[in-house]
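Questions regarding the structure given below will be posed in turn.
Each chain you see keeps its place in the complex, though not every chain is here.
So that you can tell them apart, the chains are marked A and B in the order they are listed, and the count of residues begins at 1 in each.
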Amino acid sequence: MSEWQRRHILSLADFSPAEYETVLRTASGFAEVLQRRNKKVPTLQGQVVTTLFFEPSTRTRSSFELAAKRLSADTINFAASSSSLSKGETILDTARTYLAMGSDIMVVRHAQAGVPQAIAREMERLGTQVRVLNAGDGQHEHPSQALLDLFTICSVVQPEQPSLSAIAGKKVAIVGDILHSRVARSNIWSLTAAGAEVHLAAPPTLLPPEFAQFADTPIPGSNAQRQLHVHWELEPALENADFVMTLRLQQERMSQSLLPSLREYHREFGLTRDRLRACQPTVKLLHPGPVNRGVELSSDLMEDESISLIQPQVTNGVAVRMALLYLIGAAVPAAVPA
Amino acid sequence: MSEWQRRHILSLADFSPAEYETVLRTASGFAEVLQRRNKKVPTLQGQVVTTLFFEPSTRTRSSFELAAKRLSADTINFAASSSSLSKGETILDTARTYLAMGSDIMVVRHAQAGVPQAIAREMERLGTQVRVLNAGDGQHEHPSQALLDLFTICSVVQPEQPSLSAIAGKKVAIVGDILHSRVARSNIWSLTAAGAEVHLAAPPTLLPPEFAQFADTPIPGSNAQRQLHVHWELEPALENADFVMTLRLQQERMSQSLLPSLREYHREFGLTRDRLRACQPTVKLLHPGPVNRGVELSSDLMEDESISLIQPQVTNGVAVRMALLYLIGAAVPAAVPA
């Protein structure tokens, strides 16, 4: 069993299979806690988890907040709208302020890529023990989402003790606005490193050929290579797929002339019961939410619990985030700024 | 002593006297807890109370939040403004998301009637144990407000152990914008079921004759009938009244041509010390707050603690909401979505 070494969780690009296994194993333990009537454990009692959300998000923030509360941490929310940013403070000034107030872990979301990384660097430069968790940075990464997706997929195959062996050799299709999706980027890293064969499918405007460059690249801490395929049509991605993940389509892509219309998109890349017939009979469907019903997938598919993993994704999100806070947080000494 | 059977609290239309007695008795116990220095009890430790407020409300949300915290529950707030509703999610999608995160009890407010009911149905359809509490739906009902009003009235007569016998045969006047008031609707159910003689008074534009149809209808779990009277003038309602409840007048009623002016309204239906002379000498005044001073009632009446029950209503609100969360929540097994 590997000891956890990572101080921050900013990107999955350099995660090793051993690290994924540790996340799965830890999340599995917390998923059991969440079945109990009393869902709290004292792990982070007396520690402070600060959510620094420079971009609004109810869903992800609630999930992290619940995860932190169930670990008995105190939580403080910073939302940009109510912020002193309007008063001319820089992002790092804000982070330093919440550092100085005694934050032990910062969960950071920002519309620009690289902000959580910049905050993590600053925390280290200042010699602090603060941990930083990327809760979504621009179109870059959203590691906790990809880790909950991984946990959800592995749990389907191995409900008792999910591990990477559950996903080895499985075909996973990722469909939709891959170009603009931090969820897709993080999932490409995690799923390929976990041994899945990942097939991307989208119109060319949302899936530039450069994504193919990650195919056959080495996986950190492993002798295997990433198995990745790029398609500009839906069919080859769905064929015999074990899992299909659709991405949320931002309405603004239309006005940017990247897509003709929502109806057109649904006709070409929207998932329907009919289309899923090309997949394995046991195929399961994932979506990071919230869903545009009738765009990325049909309403009936979304609500068919024999196919859709959307609800388990949300439930597992709390367990996985508890695991991440636990792994980076449990060993944190008191945050004492110099 | 009756065992509590009700899973959700959505409407008071079918509440029986026995159920009201259980609420009064339970709230009375919590009211005592609130007198202590340490106002917390461990009843809901490790459970999650989610406030889903699609319509903003500081006062009611704070009251529920405090009630939940004093029962040692964890609380998560969802406010529509900061919501993913803007992202095209439906209300039921939002509820399912907070279900999947592990909510045990949902406290729901929405500007449209029927939303808490729809969420409760969905929670049952999904086979979950989640409890739903209506915190105000459109112009339909606001059960926790009516129950705190009932507790407040009974406590005046029987401070030690408030019960329905305190209100039997008492005359209660409800004055104001009854047509648009969810508070009035819920109070009509509770006060008549509790054995009070309820007199409604308002201008005809705010009190259609249809309200009289509830007179002499049966009370669930009782052989008695509802005693209800409709008046388009204030005087007959106030005459010998034991309790007078005024309702908040929404300013927008003016622009809807339902009322000539605030001054006019106050002259016809506003409560003053002079007008209350027609009531019983021990008359007490209730208002759900916030008060438009000088409209629904004069400022001096509002602040006269020998007459006004406005402050006790707020205090009792926390005790009654603790009782409701306790009654529906204490027996809830862990919420495990399928």
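We adopt the following convention: a residue touches a chain if its C-beta (ideal position, glycine included) is under 8 Å from a C-beta of that chain, and two chains touch if they have at least 3 such contacts.
No experiment lies behind these values; they were computed from the predicted model shown.
With respect to copy number, the whole complex recorded in this structure file holds 3 identical protein chains, 2 of which are shown.
As a convention for this text, only the chains that are shown with their structure count from here on.
Superposing the C-alpha atoms of chain A onto those of chain B requires a rotation of 120 degrees, given to the nearest 5. The centroid of the Cα atoms in chain A and the matching centroid in chain B are 41 Å apart. For chain B in complex with chain A, the residues that touch the partner chain are 45-48, 74, 76, 78-79, 82-84, 87-90, 93, 96-102, 333-334, 336-338.
Residues 34-40, 56-59, 62-63, 65-66, 69-70, 79, 248, 251, 289-293, 305, 311-315, 317-318 of chain A touch chain B in their complex.
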